[in-house]
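Note that one protein chain of the assembly has been removed; the remaining protein chains are unaltered in position.
Labels run A and B following the written order; every chain starts at residue 1.
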Amino acid sequence: MHEVRVAVRKTYKLYIGGAFPRSESGRTYQVTSTDGAFLANAALGSRKDARDAVIAARKAFPGWSGATAYNRGQILYRVAEMLEARRAQFEAEVAAAGESPDTVTESIDRWVWYAGWADKIAQVCGAANPVAGPYFNLSVPEPTGVVAVIAPSTPSLLGLVSVVAPAIVAGNTVVVIASERHPLPAITLAEVLATSDLPGGVVNVLTGRPAEIAPWLATHADVNALDLSGVVDPQLATDLERDAAGTLKRVIRPAATPVDWAAEPGFDRIRALLETKTVWHPRG
Amino acid sequence: MNMFEYAPAPESRSVVSLQSSYGLFIDGEFVDPRDGGTMKTISPATEETLAEVAVATEADVDIAVAAARRAYDTVWGPMPGRDRAKYLFRIARLIQERSRELAVLETLDNGKPIRESRDVDVPLAAAHFFYYAGWADKLAHAGFGADPRPLGVVGQVIPWNFPLLMLAWKIAPALATGNTVVLKPAETTPLTALLFADICRQADLPAGVVNIVTGAGETGAALVRHPEIDKIAFTGSTAVGRNIAQAIAGTRKRLTLELGGKAANIVFDDAPIDQAVEGIVNGIFFNQGHVCCAGSRLLVQESIADELLDALKRRVSQLRVGDPLDKNTDVGAINSAEQLARISELSSAGEAEGATRWSPACELPSQGFWFAPTIFTGVSQAHRIAREEVFGPVLSVLTFRTPAEAIEKANNTQYGLSAGIWTEKGSRILAVADKLRAGVVWANTFNKFDPTSPFGGYKESGYGREGGRHGLEAYCA
Partner (left out) sequence: MPEQVHTESSLRRFLHGLPGVDTVGAAQRTAMLGTRSIKTTAKAYAIDLAIRMTDLTTLEGADTPGKVRALCQKALHPGAGAPRVAAVCVYPSMVATAHEVLRGSGVELASVATAFPSGQAPLAVRLADTAAAVADGATEIDMVINRGAFLAGRYLEVFEEIQAVKKTCGPAHLKVIMETGELATLDNVRRASWLCMLAGADFIKTSTGKVTPAATLPVTLVMLEAVRDFAAAHGRTIGVKPAGGIRTTKDAMKYLVLVNETAGPDWLDPARFRFGASTLLNDLLMQRTKLSTGHYGGPDYFSLD
């Protein structure tokens, strides 16, 4: 007769600069399933974790934005492959959050969808401009830079993927605050990212309280854009947008009406995190 | 006379008939402001009062926005794109027909040389309307969905450095996409916008589609705050842009901002030197340096710095500073006493911080606001004149040793509007252009603009693009 094996549980930490540190604050908070069962102690990210994450994201930016679009597409596709391979684990985690396993399928497909965008963006958003003079004139999209994201609280995995993938596909690097209530799929996704050839620092995942961490990101002078998609409290959204104005960050406001995260996302999220650079050169 | 000295060649003022006072242009009519407030607009070259102009208050802005809303709901919003196009084509033609008048008026009110208002501002303004007119019935092909919708009523606030041209950059794409407009011209340069109002009447543009409310900062703030505005488009200082972004936080108002800059103009040792000198001069002395994308930081490779500076000083010594209406004037008047004070203050700071100041010998008129073309050498990135936008004819010269250092210094600013690169080596142009964090990169040229070419900044130089297909995005839902 065999005893029931005692499972080896996972410690959920943060994901910063390609490493999995605990919060520098040493704090954690309990994550429970929908029926109240204890699932794990997640790191309760702090101001200094946010600071470290921004440093990591900035450091990763030149390499990631300078990579070829083909290379970025390959890596995003690799994320989908790795996610597919660990589908069961994600299904269990989203189930514990009371979410459908279909959201895992959608999440995998979303990486594939965005992977294919990598080398199309410049062709869709760029332009050869017929200026009235002897000049070659070309507009090309470029990533905005470091993007701070507050991910939707639910669906925890699909919402996260839906805000991170469009940011990084164009070459941005990201600091994302995962769903406060359901942070575990985010950290497991970080494990996938860490094993998908994605350079460390391109995506940095913080868990904890958006209301505590986000203001530090919104006011951070080395953050270029702020995605408030996951902010539900209108006052917090307003405050963060006002904070972001201090250094004129690009802001994605929370949607006016509830978002169907399962629907095909369209191009808007990619476009919102692009700059357009126009280069002139004489022809003569 | 045994010297070839250009005799005065003033453009005639007679083409312009100024009224002694101007009302607000609301709902197709010039109306008096509710509380009767007025301000004077003067010629910065002579300090002569040109006209009195109404100051719109919150109540006036409210009436203007209501008129724009009515026009949006009843006329302009429902109008087929091809008909909107025809109105815009009419406006473009009227600008061409009245180009001399617009140019002289712009030069009188702004102080810029007539050569520039005649050859740059006014033709480009007409070209902008021509360009966006063509888009009005082709929006489905612009890449913003099958049926892009207008946003509604747009509030637009523009600066004094290119009054008519900035008006065109704002109004043309807004109208092409089916929005209606309430525009506030700059406090010191309202006159060409008011002449434009007359052009709208000559074009039989439906009442309320374009409304012009003159005034100062308070008028602009009232426009920004107004709850019935769907979108704000602003060009001006980063400080004001920041205030606007803060003010609209939590609303559903859309916002595009075209703000300040501190552009690096990078000259490598293999540059076409004579053209680079022209480009440097054009980069910083065009429009008295009142240009957000001015090449105000010259980064020159140390190995050619002395040679280049000699050539630059020789060239700057030839600039003809004076009467803006003279067709041979290269550098006109500073737009206002306030701006002159700021330029003077920053220049003094440059000297106090240890940079070397140089200006050519040039006689400045006794009346009006004037500042001689100025070059600071020995500038480092730490100096205020290398970090803050002077918005005047003041060039800061820094040196670099390697391309990597040039890029690092160029990007070492909170701004990101424009940059210049001078080298005969094509591969270097592409590599450096790639790494510059700036919205417009001019390689072997500078300060070129075209309605088809998107313009706008990175970082604290703002967001959104004006011009080209990209410029439609700011006005489409």
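In the analysis below, a residue touches a chain if its C-beta (ideal position, glycine included) is under 8 Å from a C-beta of that chain, and two chains touch if they have at least 3 such contacts.
Note that the structure is predicted; figures quoted are calculated from it, not measured.
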| remark: Missing chain -> touching shown chains A, B
| Touch with the omitted chain, as defined above, among B:Q96, B:Q202 or B:Q275 | B:Q275
| task | Sort through B:R100, B:R149, B:K313 or B:K327 and give me the one touching the missing partner chain. | result | B:K327
| query | Among the options A:W111, A:Y135, A:W216 or A:W261, which residue touches the chain absent from this view? | reply | A:Y135
| note | Residue positions on chain A contacting the omitted chain are 134-135, 282-284
| query | Given the full complex, what residues of chain B touch the hidden partner chain? | reply | 1-9, 115, 119, 270-275, 278-279, 318, 327-328, 424, 444-445
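As a working rule, only the chains that are shown with their structure count from here on.
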| task | For chain A and chain B, let me know how many angstrom lie between their CA-based centres, rounded off. | result | 37
| task | Note which residues of chain B are touching chain A in the complex, please. | result | 127, 143, 238, 241-242, 245-246, 249-250, 252, 257, 259, 414, 429, 433, 436-445, 448, 450, 452-456, 458-460, 462-463, 465, 468-470, 473
| message | Using the touch definition from the top, list the residues of chain A that touch chain B in their complex. | response | 124, 127, 129-133, 135, 137, 139, 144-145, 221, 224, 234-235, 237-239, 241-242, 244-248, 250, 253, 256, 271, 275-282
